[in-house]
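Presented below is the structure to which this report refers.
Complex shown without one protein chain; remaining protein chains in place.
Coming up: chain A.
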Amino acid sequence: MSPLGECPLDPGGYFVVKGNEKASVMSSTEMTKSKTIIRMEKEKVYLVLNAFTSKVPIMLVMKAMGMETDQEVVQMLGRDPQYATLLLPSIEDCASIGIYTQLQALEFLEKKDEGALGVLRDIFIPNIRVGGIKSPVRENNFHLKCVYVVVMLRRMMDAILNKDAMDDKDYIGNKRLELSGQLLSLLFEDLFKSMNDQVKFNVDKILSKPSRSSRFDVSQHLLKESITVGLERSLSTGNWDVSRFKMHRKGMTQIVTRLSFIGAFGSMTKISPQFEKSRKVSGPRALQPSQWGMLCPCDTPEGEACGLVKNLALMTHVTTDEEEGPIISLCTCFGVEDLSTLSGEELHSPSSYLIILNGLILGKHRRPERFANVMRKLRRAGKVGDFVSIYVNEKQRCVYIASDGGRVCRPLVIADNGVSRIKDHHMRELKDGVRNFDSFLREGLIEYLDVNEENNALIALYEGEATHETTHVEIEPFTILGACAGLIPFPHHNQSPRNTYQCAMGKQAMGNIAYNQSLRSTVSLNEAMSDGYLDLPFGLSSTAATDDENNRAAGQNATVAVMSYSGYDIEDAIVMNKSSLDRGFGRCIVMKKISAAYQKYDNTSDQFSSPCRSQHDQIQILDNDGLASPGEIIRHQDVYFQKECPIDPKGSMKSHPSQTPYRTSKQTYKGAEGETAVVDRVALCSDKRNNLNVKFMIRHTRRPEVGDKFSSRHGQKGVCGTIVQQEDFPFSERGICPDLIMNPHGFPSRMTVGKMIELLGSKAGVSCGRFHYGSAFGEPSGHADKVEDISETLVKHGFCYNGKDFLYSGITGMPLQAYIFMGPIYYQKLKHMVLDKMHARGMGPRQLITRQPTEGRSRNGGLRVGEMERDCLIAYGTSNLIYERLMISSDPFEVQVCRKCGLLGYINYKSKTRVNFKNISRFLLS
């Protein structure tokens, strides 16, 4: 990919639509919802189906489907009299209205809703076909449906009798993720069908005409681009309006935030829930045990969507649909007995298990464990898909086989009798590059398990912990974390919300986007930022250590002194060393795209225009073609684009193009005043309508200023409170001067011990010249450094074991009265910068309708004195100031009023005279 200018490390997974990168957000749904509900009301069981106007007693349905004897139903439910007792009221109910036969039942249903048989056949549990090609049984055989209903009834009764048998709604195994492919296929189907309809309509219209001049050609009537436009629209707005499937969803796509590689990566693993977020429920927000290893336990937003929006863990794979046919035939080969060959009694017989494939009852098997093992062996051998899951549920006496899409699964090392299949020589081959992950998978050393199948597995965290019963060994425990959470060093020492905050904040950190970041932009991003100089963290975290994420770092190692300094460090503000900033600490580059176009008109078009040099200064950066040239310094109000527009684009039809009068039109750069940016690149391209488009990338290098936001990797954000000369900074015995000073009050309430350990580890790292690792799970296995070892290293290099140094004040020259905790911490610069937010105004623009000052920085809006500000002024006693702000500053408006009739006067613009000049008087509205 690199020769083509694409980053080889780019994970993909997004669409480029209209010059924007859009990632579709995965949405998690409860398992595909069927529209069939069997409900118990007042001890009687009913079927609720949209196609039926009212609920239908279940026994009636059974009878309508041909199960006429009550005994058969009870027999199928199982011998236990408990079930029969529960069903009894329903049976009695049916008998009381005098319905005994299929015919009677159908007639009864037909009376209520027409076409009841058809509804039962096609709409009621539609996944079980009645007749048709798939089923060899003759038409209108409802036996399988009856079995299905009975299984449903039995499950319901189990749940009534025993609350434990209830399904957990939040269980991840019961959820499916909807990926962009499914969404797009829905959209495509809808668009395609609409197009067909439209074409049919058009063609019909033409064909119905009595006389046609030319030969009919249907290809002429195919609508061009309607599918493309529809897909583009949905992707770029994120609104999925598929009327055919009653789907109206908003925000299905999001712009990929290209602030740092991890940020972009993290935003693509996001999973949003389908139901509305305002629900005040705790169940779905809580951490589910079943999300272990599948979804990141840390990465979730704060506030409204907390716990509902989730992120994938590092190695999670989301399955796609797989063909069911081969699996069904395999199952029958391995001894699944078809239901139609069994009597009702055997349905719930304790000696055998039901085999269910994607919610379809295939049949029964007498030796379920054996069957499951055979299927699993087939999967490891590659005979069925890698992501087919086989799950034996002993409680429900079922074997579930799932091959549908949207399940989350993760890879695990297979262990036979507690011995991992991956041996040392495999690892050596991996290191030598002979093997890769796929070859492990192909040879059956690793397999993917979904959440359900995990329940049948006994997974050892480490190889050494495996016992005889162990079936799988974890590949690496830290993979339960997601991409963002994996970047936190020593996260297990932090208070858990801090890790969550960091996950959100890591996405705002500015860093390298990709290897091709200097080439990007023309297509995709509006604003991208990157630090001038980026470091690898000295104290690495888990993900950073394994991946090559290091090449795309998003921060710098700052030597931090944890101490109080100057009072400009309250409320998490940090004090920065000016010399460090001079030397390039915390710089970032902000890119901004502005575009201009040469318009085409009916007969004329915009022309290049070469600037007239003798003019004023503002056009200096223009080249002879009227475009700013790359590398030029551009300031506020500078002209970066100049063209010749025809004065009258419409009326110039008659005249020769060369005679059309032109006027010069200019575009000026609007940037921060007093700042100098640089034209980074100028790209010429043509847009859809073949107009020549010019895109300017404006690059602005910023050094940190007071108010810029920084954060460490522990959810500890803070703005720069003040910038202090190096000579005023404290210095250590070795002459080390910190880059920034952080107030110690940041620690006690946040309890980010991980940050302290990061400092220690980094300090040891720089003194011994080795990266230190801070994986959450590495301490027992030796993949992470322990504090004791770190302290030992520190002492060996002459530091105090606790990382506190003896510092001298740079102002007085005397030693400080405390030892100061000092060392390197990885700091990130966040995208919130003062330059983009600073705003103040006095007089300024007003809204047209209300004549009140405009709102917002972009419109140069006013600053509201709200109630709290008003309270302050009252408390201060500045009555005149309040009076001015509330009465004079915004509202008053002068009008002319007629003294006689009291109407507002106006200027008659045609005659340029005032109406009734004599009686007018001025009036101040306020």
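The criterion applied here is as follows: contacts are C-beta pairs under 8 Å (C-beta built on N, C-alpha and C of every residue); 3 or more make two chains touch, one makes a residue touch a chain; residues count from 1.
Criterion: contacts and distances are computed from a predicted model.
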item	value
Choices "Cyclin-like protein", "Large ribosomal subunit protein mL66", "DNA-directed RNA polymerase, dimerization" or "Adenosine deaminase tRNA specific 3" - which one is the UniProt name of the chain not shown	"DNA-directed RNA polymerase, dimerization"
Residue among A:Leu441, A:Val678 or A:Ile882 touching the omitted chain	A:Val678
Candidates A:Phe478, A:Tyr501 or A:Phe731 - the one touching the absent chain	A:Phe731
Hidden-chain contact residue, picked from the options A:Leu103, A:Val281 or A:Val795	A:Val795
Those residues of chain A which, in the complete complex, touch the missing chain	518, 532, 578-579, 582-584, 587, 589, 631, 678, 680, 699, 701, 725-727, 731, 733-735, 737, 794-801, 806, 808, 810-819
